[in-house]
Structures are given as C-alpha cells and as structure tokens.
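For this view, one protein chain was removed and the others were kept in their places.
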Amino acid sequence: MGFRNYLLKRLGYALLVLFIILSLNFLLFRIMPGDAVSMIMDPKFDLATKEELRSQFGIDQPIGTQYIKYLKSLLSFDMGRSFNTRRLVWDELKERLPNTLTLFFASFITTAAVGISLGVFAAARRGTFAENFVTGAGLFAYAVPGFFIQLMLLMIFGYYWPILPIRGTMSAPPPPGAMAQFLDRLWHLILPAGSLMVISFGSWALYTRNTMLEALGQDYIMTARAKGLDKKTVLYKHALRSVLPPILTLIFMSLPGAVTGAVITETIFSWFGVGKYLIDAVMQQDYPAAQGAFYLIALSVIVSNLLADLAYGLVDPRIRVGGGAK
Amino acid sequence: MSKIRGGNGNNVAQEPPKKLKKVTFWQQYRRKPLGMLGLCIVVVYVLAAIAAPIITQYDPTKDLFLADNLAAPLWMKNLSEKYKDAPVTISKTVDLDGWNVTEGADFSITKTTYDEEDFMLIDMPAASSSGEQDPMMEILKDIYTPEELAEMFGASAAAKTSFSMDFTFPYNYSPPNTFNFTFDYAVEGSSPEATTVARLLIISPSGKEYDIWGMDAYGDWPISYITVDGRDVPVKMRLGLGFFDDPSKIILSEKGDYKVKFMVETDSSTGAKIYITPVKINIPGLLHGILGTDHMGSDLWSQLIYGARISLLIGLTAAFISVFLGTTVGIISGYVGGAVDEVLMRFVDVLLAIPSLPILIVLSALLGTSVWNVVILVAMFSWMGTARLVRSQTLTLKERAFVEAAKASGATDGYVMVTHILPNVMPLVFSALVLRIPSAILTEASLSFLGLGDPRVPTWGRMLQNARGFGAFTVMAWWWLLPPGLALTFLSLAFVFIGNTVNEILNPRYRERS
Amino acid sequence: MRRTLAIIAMVVMMVSMIGVAAMAYEKTGPRVDEIIMPIIKEQQARLIAFERGDSVVIPGLTAAAEIAKVKGLPNAAVNMNYGYHMFYMCFNMRKDPFNAQVVRQAVAHIVDRDNIIRTLFAGNMLPLSSFVPQASPFYKSDVPVYPYNPTKAKQLLDAAGYVVGKDGKRIDPTTGKTMREVKFYTPTYEVAATSAEIGRIIVEAMNAIGIPAKHEPMDFNVMLDKLDVADFDMFALAWSLSRNPDFLYDFFHSSQDVEAGYNRPGTHDAQLDKALEKLYTPVDLKTAKAAADASQLILARLMPYVPLYSRPYIDGFRKDVVKGWVSMNGFGAANYNNIWTTLNIERVSGTGGTIRWMLTEEPKNLNPVTASQAYEWEVLGRVAPMGGLRQIDPVTGEDIPWMAKSWEIGQWQVSPGKFGTLITWNLRDDIKWSDGVPFTSADVKFTLEYLRDNKAPRYLSATQNIVKVETPDKYTAKVYFSNTSYWNIDKADYCGLPQHIWKDVKDYKAFEPWKEAHPTVAGMTKLVGLGPFVLKEYKVGEYVRMIKNVNYFALPTK
Partner (left out) sequence: MAMLEVKDLTMYYKTLRGYVKAVDSVSFELEKGKALGLAGESGCGKSSMATTVLRLLPSNGNIMGGSVKMDGKELVSLSEEDFRKEIRWKRMSMVFQGAMNALNPVHRIGDQIMEAILAHENVSKQAAKDRMLNLLDMVGINPKRYNEYPHEFSGGMKQRVVIAMALACNPDIIIADEPTTALDVMVQAQVLTAMEGLRKKMGLGMILITHDLAVIAQTCDDVAIMYGGKIVEYGSAKDIYLKPRHPYTMGLVKAFPNIAAEKQKVRSIPGSPPNLLSPPEGCRFNPRCPMATDKCRTEEPPLVKSQKGEQKVACHRESEIEEGVDIWQ
C-alpha cells in the first residue's frame, strides 16, 4: 500500500465519518422537543407570523427535502440563524473561533512541550525523582476530574489571591499598544491554558517516558552508543527520533480530546469560545446554534484524526516509502 | 486506525482449572500494595454508600433550610474569627408550659385541639367586667349614659381586657441573617363589632422592645397561619426599616436572654376565645454540621455521603453495560469475521471519531436529565475500546486448537463463542470493566458539573456545579468545593489502582494499553 | 369591609415605604465622557468585579446571595424600585373545576406569598396581588384581595357544596363525583427552579384543602404549545408588563381567546369585556384611568390569575466612585429606560472621566429594529433609542416633553363616521443625530413608516394602525391612526431611525449597523442615533465602550 493509497483510504474514511456525523446531527436536532418557532416565539406573534417564521427556518417542508437542504447548507458552512440572537450561527462561531484556537494552541503546545520533555527527562534518568513525578502526574491526570482542578486553581488564584483574571480573554478594554495587548491576552491565558497543562501534561509525560524507555532498550540504541555517539545524539537523534512517530500520532490523536476538553475549560473560565457557545446553545435550546457548534467541533475532530493519520504516514518511513508490509 | 499489536496468541493460558486460578489471583493480588489500597478505598466508599442513612441523619434532597444558606461547617468556629460567634440553628416550639403568663385577670388558659392540631385556648372574660380601663372612658362614663356611650363607640368600646404572656430564650451568638416565628391564630366568640388586637414583641437583653407582628381582628377571626420572618417586608415596615435593612441584625445584635412577648387585647363585650398554637421559633444558623449547607440550606455532608451511592451506581452500571456491549460486539466481530466484522469495526471507528463529550452534552440535553439517561449515554459512547480489545483476542483464540476441535465436533458458533471464547477473554473483560468504572464516574461528574445531570439527585458533579453557581467562590466556601472533588479523585484513583493491579496479574501483555 | 380595608392600608403603606425618594437630578447630560461595559455573564464574576471596582454599577441584581453580598459591601449602595414584572398562576376557566369562581378564589386563598418570597427569594421579591403592577400610574390599590388563609379557602368550598369525601378529596357538587385531579404546569427545575418549587408548594397546599392536584414541570416549549391550544388546567409563568394597562385587554378580553391568543385563562365575561373595550380605546387619559380602575376591580372578583410576586429592580452602585443615579419606579436606577441616570451619573470626583458599568449578557446584533432583549437595549437605549420624543418624570411618573417641545392628541375622520387619533408632534429644532445631521420631522415619518412597511415584529402592534405621517414643516410631524385610543400616543413615539442611513438598508434583519463604516464620517459606524452616547467599540464577548455624543442636544452648558 503506497502512501497515496493510504492517504486516499484515510480521506475516504474521514468523509464517511463526516457524512454519518452530519446525518446524526440532523436527526438529533429534529427530535428535540418543541419546534424552532415556539423557541423564538415572542408571545406577541400571531399565527401568520409563526407560519412565516416556520418557513424561514424551513421546518414546514418534508423531512427529506430538509435533509438535502441541510447537507448542502452545512457543507457551505451555512448553519442558519441562531434562535436566540437571530444572527448567522457561522458569524457567531467565527467570532469565537480565534479565541478557542488561541486557548487550544497555547495549552496544547505548552502541554506537549512540558509533557514530552519531562517524559524524555524521566526516561533518561530512570529511577530518579523525575521519573516518580512523571508516573505520579500521569496517574493524577487519569484519575482527577480536570474541572475540579480548574475550579480549585480558579478559587486560589482568582479569588483567594486575586492575582490572575478570573474570566475572559482580555481586559475590558485592553491596554493601548500592541505589545501591551499581547501581554494582556497572555495574562488572561495563564489560568485556562495553565490549568489545562496541569491536568494533562502527566499523561503525555508518562506516554513519552514509556515509549522512550522502550526505544532505549532497543538494540539500535546500543549500536548508537557503541558507535561512540555522545549521549545527546543517542537520546535525541536516535531514541527520540525513533519514538517520534508514536508521539506525533499521540499529539494528533489527542487533538480531538483537547478540542472537546476545551468545552469545560471555556465554561469554567468564561472563555468566549466555541465550546462555551455549544453549552450555552444547548442550555437555551438554541438548535441551529448547538447544531452549528457541534458540527464545527465534530469537523475539527475529523480533521485532526485525518492529520494524525497523515502525520503518522509522513513520519514513519515504513508507510511513507511504501514497503511497510511488515 | 486499527494498529493492534499482540497477535501471536501465546499469552492466554489454555483453560486453566478455574478454582485454582481464583485462589492464585487473590494471592497475587494481596501482594500488591496499590491494589490493596484501591480496594480498601472502594470498600470505604461502598460502606459509606450503604450506610448513608446511618452516617448522616438528613436526606440531601428533602431536608432543606436546616440552617441558613451557605452556612459554614461547625468546625470553622475554631479556625476563623469570622465564625467564632456565629449562630447554630436554634429551633424550638414553645407550648403552654414554656410560656410565662404575666398579666391579665380572670382569663383561663388551657390546652385544646382544633382541627387536629394542638392549640392553647385563652379564654378572655367580657371586657366590661374587668381589665384596665381607658382613663378617657372613665371621664366619659361620668358624662354620658351607658346607652349614649354604646351608640358612640359600639357595645364594648368602653372597656378592654388584656392578656400577655412571654418566654425567654438565650441568644449568645453574633446576629443571624434572619429569624422566624410560626403559629396559627384565631378568635372565636367575640362580639361582632369588637376588635381583638394581638401583638408579638421581642425584648432584647438591654430592654429594647421590637414590635414584630400585630393583627387587628374584627369580631371572630378564622384560623390564620402566621409566619413572622426577619426577611418579610411587613416586618421591616413595622419596625420602620428600609427594604434592604435586616431586622435580625438589629434585633439580635445583643447577647443574652431575649424575651418574646405575646399580647392580646379585646374590647368584646362577650369575652373572646383566643386560639394560638405553640409558637415555633427558628433562627437559621450560620454554622451547620460537618460541611455546612448549600444555597438551599441543605446539609452538604449528607449530599457528599449520598453522592457515593449515586457515583458508584452510575460507575458500575455504565461500566457494566459498556463492557457487556463491547464484549458482545468484540466476540461476534472477531469470531464471525468477514462482512460482519468489517461492518462492526467500521461502526466502532465512526463512533470513536465522534467527539464524545460534545455528543453527550447534546444528547443529554435532548433526552432529558435523568440519572438513567446519563448512565445509558455514558455506556453507549464508551464500549468501543473494549470491543476492539476483545476482538483481537478473539481472533487469536479462533485459531487455537480447542476452538478448532469444538468446531470439528459440531458445536454451533453460539456455543463456541459462549463456552470457549468468552471464558478466555474474561480476564481482559474484567480489567476493562474495572478501568471503565472511573471514567464513567468522571464523565457523569462532568455532565452534572455542566448542569446536564439529574437535578433531583445529589451527585458530586452537581455539588461542584452548585458550588460554582451559587456562591461558593464569593464566600470562599472551600469546604463546599473540596470534598466532592476529592471524593471523586480518590474513588477514581482507587479504581485505577485496582484496574492496573488486575491487569498486571491477568493480562501482563496488555498492561500499558487499556 | 373594615377587614379588607385594613389589609389594603398595609399594602398602601408598603408602597410608601419603597416609593421613590425625591432625588436631585438635572435634565442635561451626560456628565461622564465614557462608559465601558464589560460583559460578564457569571454572577460570581460580576460580584468580584464589583467588589474590586472593575465595574462600579451592577444592574439588575436578582439572586439572594448576590443581593446579600452587595448589601454587605461597605462602599456599595443598593437601590430598589418597583418593576413591571409579574409572576402569576393562571387557571383554565374553560373547563372544570376552574370554571367555578369559588374554586379559583379558594386557591387564591392558599397562596402564601410571604412564605414563597421568603424561602425562595430570601425576601427579595415584592408580593403582588393586583393585575396592574404597583409601579404603573394606573395601579388601583383598593380592590379585594385574597389573603393567605387555608381555613377561609376550606370554608368557601364547604359553603359552595364542595364537601370533602371519604378519601379526603372534595366532591364536585355539579356532578356529584370526586373532583378530578388537576395538573399544574410549571417550567422544569433545571430551567426555573423557583417556578417549579412554587408549583410544588401550591399543589401541596391544594391537596391539603382537598382539591386533587398534581405538579408537572415541563419543558418550556412543550408547555407553550399546550397553552396555545388551551390544553392545561393551571400553569405558572411570568410576564413583563408595561406602564400602560392596555395589556389587560389582550389578556382578558373574550375576543383574545383564540388559538395561541393571549387570553390564556379563557376569560369570557360580558361586564369585563365592556370595561376592557373602554380601556383599549380611551379617548383621553381620564377615561383611560377610569376604565383601568373598573377593569381591575372586576378582575379582582373574577380571579382568572393569581398574581404572586413582582421582581423589583435592584441595582448596586459603588458609592465611593459614582454618584448621581436617579431612582425610578418601573425601570430601576440603572436601566436604559431611565435616561435620568444615564445623564446624571458621574464620578464622585466630578464631571468627566470614565465609568465602568456591568453588562450581564452579550448585546448581540445591536440593530434597533430587531433588538429584542434587554441587554441589547442596555446599549442601544443609550446610543440609538427608538423613542424619546417624551420622557417619564422619575418622581411623578408623568410624561414630560423631551425631544418634542409639545404634542397634541386630536382626532381626524378616517372615513365618514369613523374617527381616528391624530398626534401632532412639535419637535425641538436643535437636535442632531450623532453624526451631526439635523434631526427633523422627516426622520419621525421615516421611522414610523419604515417600521410599519417592514412589519418589524417588535413594532407590529404599534405601527399597524398608522395610516400616514405628514410633515407640514421640518419640526412638525402629524401621525394619523386608523383607530381612536389614548394609547396611540405611545405608538407614535418612534423616531430612532436616521433616514440618511436607513434608507439604503435592504434587509433590515441582517443589518448590523455597528459593523459597517459610516458613509461620510470617519471613525463612526452606521449605528447613528439620538442617544447621549455613541458606540465606540464593541468587542464581542468582552466589552462595549461608549463615549459621550458631542452632538447631543441636552449637553450641560458650561
């Protein structure tokens, strides 16, 4: 199986998942109680106005027609209007997407950086405190409810010692000057991104440590050492480089988790992002909004899965070059 | 992405004698300190869950207003200056024996029942016969004839009888946020145009009088259900306070013995029967129990203890359903193979690609927020891993001699799956089950925390949500936040310990995977 | 009668206790240069922001813990005013048992408002037993009320023949059978915990006096669907009412008992209809007042609803930072409808500078034609209000001239024998839009006709009866209505759409004026208005920033 075939297969598969999620999305939101009109209904509307609204939201048509229309519109990111704000859902999501991405990348990069380097560190120094710390943190990440840690951090640094902002993505209004604004953003990022890091770096570190240890036990590492390569070269060029495929896969495979983990984080820190939008929409039974947000999240998960496959293929020469039958 | 490793099939013992294995399993398990620690923690939780009604005397959903909202734990008294003098709920009913009758003449006071309730009956004599006389009336009596007076003031206006009783209660705390008195009150046998005036007064240790309640009854008065509460606008009004003033902060600002005085005065010419139930006095405490109270005055300690029930129930049930599903699908997929396998595994892949928390959020909002919905949803979106694991194991088992032999001897597929494959995947299934429990518990907690749990069921996630939503931060009520979070942490940690230990013993090859 | 009077006296006393204290205020302003509104949705974060001084106005306090916290801050002042909110319990009068007046009255007697307010709201609501909120100038205080008294309720039922059967349930005298179990719909605990709890409490009390009842919390939309087709026994919801009592017509006139109509209880009462018809189309204020009084009296007897409580406006101010807010019944001190606070509020240190004013929700699309939520109006009301030809005096509650120097209410002949209201506005000649373009009668005409022609839902009922608007000169506008009603004066008071901006708007629903640059004035957006402030910046999800409108006509003279 060549790389191209591999890629095509993965792509086709992603499209299938997308299609299924879209259909699911459609069905789910049709079985919600009540209908769109009663949702946005101002008691002052008369029946004619209601009918007018029904056709505006397209819920007077047969379900099949609705489905086709829905598929077409979602593929072009036309998610309709929010019942609540009556604005285009995609417009609202677009406003929030940069915030979500900022939080996501900030936390993801710090988590991955801290996690992987701690993992490498622990693997390089077996039996030291670092290793115990990493093992403990991994277990902690698995067992502690993340939102609890976030609540505690919020309570400690937001309320008890109010040294960090408790909410939002920036000061209102932010200080003048590009640099000051950047720092202001960073300042607001500390709690949400930092807490995400605290919650999840452990599992990264643990995974890295395990794969590194496995790699360090390999014969080729012995070869590398025997060749008289210095420690760093052995550790990074040989051991780390050879575990990069699984770690990279892990990076991309945990993208979906990080995307969805943002839902709770955004809620706790009132981060003006897509995850919070989903929760708000669900709570207010704003179907188009919830549908749009869910679609966007699902899409990002599919894309990151695809990226994971792609990355795996690129990094692992066995797939890239296309021998890989073993 | 089915990158499954471990396919050479040498890792499963060939149907070892079951009884022997059980013994060895436990012997091995006993030696693992973390496993034992986990087991001990779980046992403690299970005991707490079973014995919840014994450990705590309150029902977390029904017993509300046990103390004031957001009352602090009792032990905060020793930790914080703020709570040093804070009151603990004072709740008592003062019946006839508790009252001290101080004033009046010719009345009788007895216990009676009315409409199946205990009442005190104060039988007031006719106004004309005795009682203090209005000095103005004394003068008017001399000027007018009784007939003329009756014409002017009504039959009984000339004279009044009065009665008063009081009781004392000590109050040695800082002021509470409110207080209330509850009783039923009625007047019977009064002459139609007479007025019967009742009042309730609080007299502070320093002698200040606060007139907190009063009622002018004209003629007979049907039973009225009276509650006098420090937060009520009429009470503030009577005391001449503003909307945002707290009567309790003013009245109960002193320490010492407070006197509560009940007074009646009637000008009925026929006398009057005053009915009053024993008075319930309630001062909601600012300190309560082991963990204080929530925003509804409900006991947090009992919520925590009962939470163990729910969490264990949810975790076990969801994990069981999930693992059952996963095992069934895995065995069928692996054993039957071919198109069935392909379809089932693609289905698993699709499910794995759906972001689980968002879909759970959406679905639980759609299906309503009952505990069972949450259980089923959590199970529905978590069985895929088990299915894959079991499938790969089944694939290797399928090739083994004993399966071949069974098939050759004419056993049906179902029979082979149940009697040959299933027992051999049980070690995997068992550890998957144990490791599924904490993730089910945490998922439920997350949903509850987001407000998508069952609002009538006290779970730890819900406690955390309430803490966040109803003021734990503003009053720094860490005793509200910390316990449920730690309870969750320890429980899931315990299951992880157990799961890892079980895995180490039963499935050494799969140790790092699930 | 003496008894009733005594209770009424108490109610009146309460009004005086909470009534507006006379406050000094000017009819000029604004006095601050800038208002920054951070958008903070979470209650606790708002409290912290207020405590830290990140925001010095915390409007619309509702939760007990919140009020207690603000009240407890030494540098905070709390201000309370009556609002137009009404939480009520509605009976279905179309079928048994609530077709019987005595049953409705009996249920009215078991509603323990004080206890509900105390336990569910920690005393922060105002008991309400009238059909017109106390804040309204049309409120009538001396109507019969039904004080909490289960005994009285039992007596009423016993007397009417609803005797208690063996199972403790009462027997319907008309059928001779046990009364059927009625269902009480409320929103769910998740959506509105207090409403659901009220349902539980009332149902318990009903069962205690022998009326079989069951509490059914349900999804809001499902409930509305059921109410539309009158498929209910009783339910509890809230209204946000208004100053003018003409809503009573919509709520209780028999003509409104249609599917999805407003007459949810199904009131069909000839006398009431007559009174309501008078109330709906009064020629002048005097008849309006009389008809309102009559309607309230009849309704108090009829009891189609049991009003429970009204939410007051409670606003917090950091008195160490700001001063000059103006108390106003009906809207509260920090509400956008209260222009006096917007104009008069200033820093303790003096005129000018910035104040920070909490916004509790996203102001959404900031389009004055489609804006439907209070949060949008919190911004729009100060930047681009739709009306304002008149204002309400905060002390007397009466209409006073504002952008119109004066007005006349007259009549014209629509067709032979049929008369309609004619409102003539005499505008001030010194008013400019925030982009400097003069404000004239043409803008009034444009606004009214634009709203009417586009059938904008929010303004539909206001503008549907407008026949034409004439502008004899730049500062006179004549608004012709097809019907006669004193209330038309309010319906004619819309002037907030600048013709020079809005005439080019194609789809008003999709128009987001603050996102489009002003065609001529650099640095401005198309959100041009007549308010004392101009929108400077709206960072979605974060904050709104408004600066003083330098073209405002009521700027204080130096």
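Observations, loosely collected:
For clarity, chains are labelled A, B and C in written order, and residue numbers in each chain start from 1.
As a convention for this text, a residue touches a chain if its C-beta (ideal position, glycine included) is under 8 Å from a C-beta of that chain, and two chains touch if they have at least 3 such contacts.
The structure displayed is predicted, hence computed values, not measured ones.
Partner chains of the missing chain, restricted to those shown and counted over the full complex, are A. Considering the complete assembly, chain A touches the hidden chain via residues 126-127, 218-220, 222-230, 233, 237-238, 241-242, 244-245, 316-318, 321, 323-324, 326.
Convention: only the chains that are shown with their structure count from here on.
Inter-chain spacing, taken between the CA centroids of chain A and chain C, is 43 Å. Chain B and chain C have CA centres that are 36 Å apart.
The set of chain A residues touching two or more other chains comprises 158-159, 285. Across the assembly, chain B contributes 451, 468, 473-474 as residues in contact with two or more other chains.
Those residues of chain C that touch chain B in the complex are listed here as 2-3, 6, 10, 13-14, 17-18, 43-44, 47-48, 63-69, 71, 78, 80, 112, 114-115, 117-119, 122-123, 126-127, 148-152, 155, 189-190, 193, 312. The touching residues of chain B, when paired with chain C in their complex, are 65, 69-70, 115, 177-178, 180, 186, 216, 218, 222-225, 227, 229, 231-234, 236-237, 242-244, 295, 369, 451, 455-456, 468-471, 473-474.
Remark: chain B residues 1, 346, 349-350, 353-359, 361-363, 365-366, 438, 442, 445-446, 449-452, 461, 464, 467-468, 472-474, 476, 478, 481-482, 484-485, 488-489, 492-493, 496, 512 touch chain A in the complex.
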